[in-house]
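What follows is a single structure, written as structure tokens, with notes after it.
Removed: one protein chain of the complex. Kept in place: all other protein chains.
The first chain written gets the first letter, and so on, giving A and B; residue counts start at 1 in each chain.
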Amino acid sequence: MFEEYKNLWVYIESSNGVAANVGLELLNPTRALADSVNEKLVAIVIDSKDTEALAQTAIKYGADEVIVVEGEEYASYSTDAYTNVLNVLAEKYKPSAIFIGATNRGRDLGPRLAARVKTGLTADCTSLAMDNGNIVWTRPAFGGNLMANILCPEHRPQLGTVRPGVFKKAEPDEHRVGNIIKEDITTPLEMIRTKIVDIVTTVSSDVPNIEEAEILVSGGAGVGGPEGYGVLKELALAMGGSIAASRAAVDAGWIDHAYQVGQTGKTVGPKIYIACGISGAIQHVAGMSSADVIIAINKDPEANIFKVADYGIVGDLFEVVPILTEEIKKRR
Amino acid sequence: MGYILNEESMDIVKLARDFAEKEVKPVCAQYDETGEFPMDLYQKAFDLGFHALEIPEQFGGSGLDYYTCCAVYEEFARIDAGFCTGVAADGLALKTVLMFGNDEQKQYFADYICGGKGNGFAAFALTEPDAGSDAGAGKTVAQKVGDEYVINGRKCFITNAGPAQIYVVFAITDKSKGAKGYSAFIVERDRAGVSVGKEENKMGIRLSNTADVVFDDVHVPADHLIGKEGKGYGYAMSTLDLARPIIGAMAAGIIRRCIEECVAYAKQRVTFGKPIIKHQVNSFKLADMQIKLETTRAAVINCFNQYYAGKPYGEAAAIAKCYGGDSSVECALEAIQILGGYGYSREYPVEKLLRDAKIMQIYEGTNEIQRMVISGYVCR
């Protein structure tokens, strides 16, 4: 039915020639999906510079082929220019699916593109599979209370955005080679109807990227106040990780939103996630359930977090965490 | 159970609940502690029109019936009975004017509450140092001099006395006639000779202001006389009759909170291997509280059923106030007992419920007075 639609595409989000993690992460699960249907995995690079290097990076992380579009008008992201490029490319090459990171940019671009090519989009996916030539897109709904498996069986290309941090990047293969296709697509300036006139950074640069951390010590309502993060920081330091937070703590103003894990924050996938004084609302769990090991420390033995955790200690975090920190330090 | 209201009224009750939860709840414990007057909080409530519920729409209010007003007061008192008292005290002063004033006076008074003339606060000034339950024994006088009355005297325990910009004042115009010599006046705060005396440092309802008001040769124009000369005592009693079920509604709010706090606590507190709510001694106490809640509400509703049917409602009003007031104190005491040591601690809200509930047996006619009223009907 869709014989002319072939190959899986991953959009490699980049700014000023630097790739965001999410695109490279996506090359990992989609590599397996492409192999399962004997199709090529194609990376799409759109930027104003260093596109050759971006393309090489994409290949190292698993792409068979890279389509590159370079131009001054792509220096900063705009809905109109980027939608135009992807639409033109999709019409020409007819991919069977396009995967986009569910970043602010991806969630701006994805639906605009879907409406233009009149196809189905599944947003914010947390798991991907292949069923009879169709991608099975799995995504949380109802604030993470419900998971849905979604198909787009009668339209091509299939579109989806995937949450950053859900998949891990493959080990880069320095010897991998691939084909790089340069496409010359210009978007006339009058077609770009939005203009960024100022960029303001309010998140301080010393805030670690919790999506990348291997160990996270996370605090919630039980932390009691901004000063409560002191003991968590010490544990994080001893373990070589970072602190994080639940929405309750962020909403209370104890810690910056950049640290928030969950449905309205970031999705993280560390090796160890230590949840301290976090009740374990489903919205929080949605952001950390892919951690390899979850350890919970909570006063309330009935707290939901114990249903999610691999290991839990019932107790006051202000008693437990300092002792744990000492024990960890002894071992180093 | 409780009030059966139409959609519009239910929306307003829901709004009151949201306001109480979002605006009052986070700050009431702190104001209870300090005794500071939460002017901003009241202004927020007034901006939304919660003090003008019963003022007819033609005078700038919302024209709601008393069932809806009571359901709103229950929501407020559930969170803080002191705040509710401050809001409801406007209504107390209003009732005299709405029932017995002329249209000009209604508009004039309403403008002070919700027409931008005042700050939204009004007060009802009846009680005097030597005339509480025995309201007829007052000493405040109003002497007619030409086109004016000159008022002299001192009122005490007046809710909203401090912030109010307008008062309804009861004064004797004819000493020889005792209670039949009373008249009611509208008096603005900014008239020469009006001053506010000491503020009471109260056991409970600490978000409300209670103070003395002193009238020292205060001249008011004759058109500030409400109704007729000599009818004031009757006006005061009618006003209180209509206001008493509102105390019942506030008591229902306190009882509801007692139940909520107890249920939440008793579900998670474990003794002898099970949550204490599973111990019959506690679940029966909760059942008794629920009986008192619904009976109080029913008494309030009954009073207004009589009122709207055009029947005498003084007895029903006294029953609603007396039963609700007593029940709220009983329930608050039981709530403390169920929470045990935590109930006695200021960390938990139930000890405040008792302090707030106690006034329900005292103000707007002590429960002894209510029993006099009721026995008067029974024994006649």
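Note that a contact is a pair of C-beta atoms (placed from the backbone, for glycine too) under 8 Å apart; a residue touches a chain by one contact, two chains touch by 3 or more.
FYI, contacts and distances are computed from a predicted model.
Q: One chain of this complex is not shown here; going by its UniProt record, which of these names is it: "Acetolactate synthase", "Multiple sugar transport system permease protein", "ABC transporter ATP-binding protein" or "Electron transfer flavoprotein small subunit"?
A: "Electron transfer flavoprotein small subunit"
Q: Of A:His155, A:Lys169 or A:Lys233, which residue touches the hidden chain?
A: With A:His155, A:Lys169 or A:Lys233 as choices, the missing chain is touched by A:His155.
Q: Looking at the full complex, which residue from A:Gly17, A:Gly120, A:Gly133 or A:Pro172 touches the chain that isn't shown here?
A: A:Gly120
Q: Which residue, A:Ile180, A:Val268 or A:Ile295, contacts the hidden chain when the whole complex is considered?
A: Of the candidates A:Ile180, A:Val268 or A:Ile295, A:Ile295 is in touch with the missing chain.
Q: Looking at A:Leu8, A:Ile185 or A:Ile313, which makes contact with the chain not pictured?
A: Residue touching the chain left out of view: A:Ile313.
Q: Which chain A residues would touch the chain omitted from the figure, given the whole complex?
A: Residues of chain A in contact with the hidden chain: 79-80, 83, 103-104, 107-108, 110-112, 114-116, 118-124, 136, 139-155, 193-203, 239, 263, 272, 281-283, 285-286, 289, 293-295, 301, 306-316, 319-320, 323-324, 327-328, 331.
Q: Would you write out the residues of chain B that touch the absent chain, in ascending order?
A: 7-8, 11-12, 15, 18-19, 22, 47-50, 52-53, 62, 64
Here, only the chains that are shown with their structure count from here on.
Q: Distance from the CA centroid of chain A to that of chain B, rounded to the nearest Å?
A: For chain A versus chain B, the centre distance works out to 57 Å.
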